[in-house]
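Apart from one protein chain that is not included, each protein chain of the complex appears where it belongs.
Labels for the chains are A, B and C, by order of writing; each one numbers its residues from 1.
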């Protein structure tokens, strides 16, 4: 089933294909009276934009956002906000090979299995270009939760992880990898250059943290903060895993090691000795930073030919030609941040609905 | 926000607290004409049931299910199916300590932060007893997808993992741990006994596999199979991470290593050389087994006193008394299976809606 | 599709058949901290209860409600509230005729067309007994909107309408017809007696008014108050029409006659010269009473034999035997009130979500 809406009361619906005239998103349920112009959204799109340096895909898109509805005199009116981004660099590539054979790891075979045919140009709807629309929506979500600061970063490229002893929040924006470890960032330049030269690709792990979430957002059972975040992250292209707090490391720990003990903080606040839980207990925020980690697989688009079949079921081999992205996970950072913002903004409004 | 419904067209709503008179679930949208009596559900509840051996919690519940609506002459009618399970062993324990102090890692503090007060008896709504209701719902979901076989198992208890070279599907039901490695099962007896004696607890990793899912179930974007499964698993008590296919290992791999190359199979089928993707591409099933892995944290209920605060904000210490469950993840296996069945049944119906 | 949930953030799900062991409802999303015991619900069930006088169906049900979850020490906890009502008078009637032939105007033929078979005992899920569950849910909704007073009444039985010049709010509860016109109530006794004797049935029009709704509840487009109320009312058994404010009379009027002119009221309030709109403008409440009118068709269960077909498609005739309800619309009054309460409570919470 096609399902292009996310959220419960702050809902957004994205549309658009890689090679259509445009893509966009409708954000519904946004509170009225928030200051909103294109300037509030564009910086986030710019951070995600392809073709900015030699380490990501060379598709060049202006990714300029237009607000088509939902604001008046620079403020949200409470009505649906329609955002549109025109596609400008749909290179007139030859897609005849992709049309006739399935690229393993891509949605080619499964789209055909589901829908009977597909728009094969640039991956159609399964292109990561769709994430531009959510980054735009996420910029609006941030306006709904001014009390929250969301920061994402790349934790590892392939097997090359950062060293958290060198973690420097200010470094994240100072390199093309969203890397908080300047030494690792340096090393990654070589890693990516080699990967590109080899026509290979690498996976990545992205971390994200939301500070300022008050205790009480979330829900006990099927809209648990953990579940909402996991669902959100796993809608992003190429993601295959998600952790809240310590995640799988918690599964290897003892109850003593995993306890986040509490003590009285100043002014009625609560101090936690640790944050193994990632800022949630019973699916509801504790007031600590909400943290998650997302696994991006390496893109299947590599120069090495891979065995596959044609749409007629015959054996063949296929390899990627043209534009090539050695590590799609890097550009996932602004998308992970956007999804975190969208989940938290939705949960803030839901909490307000029930608990006033 | 309280949100106790899961699913899009096959929807289920659970209700009930640990110490209320009963708990239950309403399953809506089930196809008509399926054979359904209590006998189809009870075995799955029995597998999840507490108090069956010395390795899990000693709460003793009959967990007997009653069908209150939605069937006629032993078949589903297409109307909502209401299932109820009475609580019989709400031991008249002294909850005065829990009422007055927050157990770190439990939902005590967050429920109070959200709702202003809470039913502290046995964890109230946040008790794992809620999962009995979903296991019952999952039994119905299995009837909707007879083409699919779902198998879950425990992959690790704390740091003690199975050896996949000894993987034996038949062994899973032959030990109290749902362990497919008889040697590991043997070792785990000692591990759990020691953990219990020490009043400690351990996390666990649970794996699940669904065979027989045809290519084409799932959705391109916000109802991706990966996302639906992740959301489902992360609603289970104590879960902190989820992986589809290779998950975080894929993030450390290269595109060549992660490719699931394809070749023509017999009779129009497709052969895959590997299943790193866990049976999905672009969020839609490939026809391979759908696989996932779920991280359960160790329960916070341990005998070692932990620093915490009272509801008045004063410093105190708290430890668990009475019934104690050294590894809650073990009993998570039937719950993980149930959630997998519920997601796949829902996606089967959604696929039928759009694609006929 | 089976769809047994109503509401957006305050959601309720009903279940149960006429001749099953019980029926019930799960109310999800209710704010925490509201005083709630069975005593808050029972009076509304008693008002709807069948068999209370000679003017409605003679089925006798205690309709005693049990709260199975969602409260603690007499207050709502914010978790799902499960209510159950046992069926006690499923008379062991002979349903063989109904099993084999379709009663025109009932759901017999359409259920078979949709689901392939049906629970024919007492109408199964299509029995008006389902409305007991919503009346119970409605009692909870009223607690969510203490600022609102909801009053329903019977406006006409068949062609016999009340005279609004004799409208007496206090009379509504003083006769078995929820009739605000004592003179009409008197006349209706004879009308119903004759209709019963003739084995015939009559339709009815029910009106409902909600006072105290502040300006600002509702939504501009697809959750307009008008639309939500219309949807809610048209889910009640036997309803075939709904009007907000002047309804179809407005369609015959001029703009001048239909204008609800405004003037300054005391203390910043607004005075309206009339309420043709039924308390909404653009789908959002104006602060005036929200009013609607609902058309109930006469029940198809009459003693006069009617042409029909058997389940095998053969011509036959069918007539109702046994318990007979000459005017089902009368007992619709508490149900209409309940649905109004449920819609308004949901809209109050939705308004709070978006607008704080």
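Please note the rule applied: contacts are C-beta pairs under 8 Å (C-beta built on N, C-alpha and C of every residue); 3 or more make two chains touch, one makes a residue touch a chain.
No experiment lies behind these values; they were computed from the predicted model shown.
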Legend entry - Omitted-chain contact residue, chosen from C:37, C:53 or C:304: C:304
Legend entry - Touch list for subunit A against the chain that is not drawn: 1-5, 9, 11, 13-17, 20-24, 26, 28-30, 32-33, 66, 68-70, 72, 75, 77-82, 84, 114-119, 124-125
Inset, instruction - Would you write out the residues of subunit B that touch the absent chain, in ascending order? - result: 8-9, 29-32, 78-79, 220, 349-350, 352-356
Inset, instruction - List the residues of subunit C that touch the chain left out of this view. - result: 1-6, 8, 14, 102, 104-111, 113-116, 125-126, 130, 156, 158-159, 195, 200-205, 214-224, 226-235, 239-248, 250-264, 268, 270, 272-273, 276-278, 280-287, 295-302, 304, 306-309, 313-315, 329, 347, 350-351, 353-355
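The definition used in the following text is that only the chains that are shown with their structure count from here on.
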Legend entry - Interchain centroid distance [CA atoms averaged], subunit A/subunit C, Å: 46
Inset, instruction - Would you kindly tell me how far, in whole Å, the mean C-alpha position of subunit C lies from that of subunit B? - result: 39
Inset, instruction - Express in whole angstrom the distance between the two chain centres, defined as the mean CA positions of subunit A and subunit B. - result: 26
Inset, instruction - Give me the residues of subunit A that touch two or more other chains. - result: 8, 220, 350, 353-355
